[in-house]
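A short write-up of the structure that comes next.
Here the complex is missing one protein chain, while the rest keep their positions.
And then chain A:
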Amino acid sequence: MEKPQLSCKLGILSRPDGSAMFCEGETTVIAGIYGPVEVKMQKVINDKASVECSYRPKSGLPGIEDRLYESLIRNICETSLMASLYPRSAILITLQEMHDSGQLISCAINAACLACLQSGIDMKFMFGAVTCFLTKEEVISLMPPISKSDVKALFVFVFDNAAGRIIASHTEGSFSEEQYKEALNLGREESKNVFIFFKKTLVGINSC
């Protein structure tokens, strides 16, 4: 099955503690992470670090639709990071959309994971995201259809690398339970490739 080409560059920014540019097909996102840093008084949590995420679209100001992505990525990072090791501090994750050809959410999540890995912050497990598309002809694929109007439904799955369990699921459009199951299995298989890619990136095989 055809699948989007993954590519990545770690540490492209000098100021953040960890940064990564991640491409999934043509979709590209830059992620930067600061942490643990000083936390705002209102957001202090006594027994763990507060994780914050801000997402910036390609043009214009972040709108209300970006809040949903922010909260999704924040929740995923909060689960995966060992936040209890850094009490009374903050971990800030910033994402900048560069180009979107359909897999924006999964690309942003993968970029966030690589930035976390590069920053050296403690994590419980890695997380990898995969986008599956259901076309109008009821075919499930990993490649985005050429025209956006051909997409009947879109699934984003986030898995952990430890047990392959589902951390997050985000769907758009309507679909049957069987289609969901099929997309989930396809996503799980593909997530293994994503984790292999992450590991290769970290040991420097994929560096461009």
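Things worth noting here:
By definition in this document, contacts are C-beta pairs under 8 Å (C-beta built on N, C-alpha and C of every residue); 3 or more make two chains touch, one makes a residue touch a chain; residues count from 1.
Everything that follows uses one rule, which is that contacts and distances are computed from a predicted model.
Per its UniProt entry, the chain excluded from the display bears the name "Ribosomal RNA-processing protein 43", taken from "Flap endonuclease 1", "DNA sliding clamp PCNA", "Prenyltransferase alpha-alpha toroid domain-containing protein" or "Ribosomal RNA-processing protein 43". Which of A:79, A:101, A:135 or A:193 touches the hidden chain is settled by the complete complex: it is A:79. Touch with the chain that is not drawn comes from one residue among A:17, A:97, A:160 or A:190, which is A:160.
When the full complex is taken into account, the listed residue touching the unshown chain is A:64, out of A:1, A:41, A:64 or A:146.
Although one chain is hidden here, its contacts on chain A can still be listed: residues 64-65, 67-68, 71-79, 153, 158-160, 163, 165-177, 180-181, 184.
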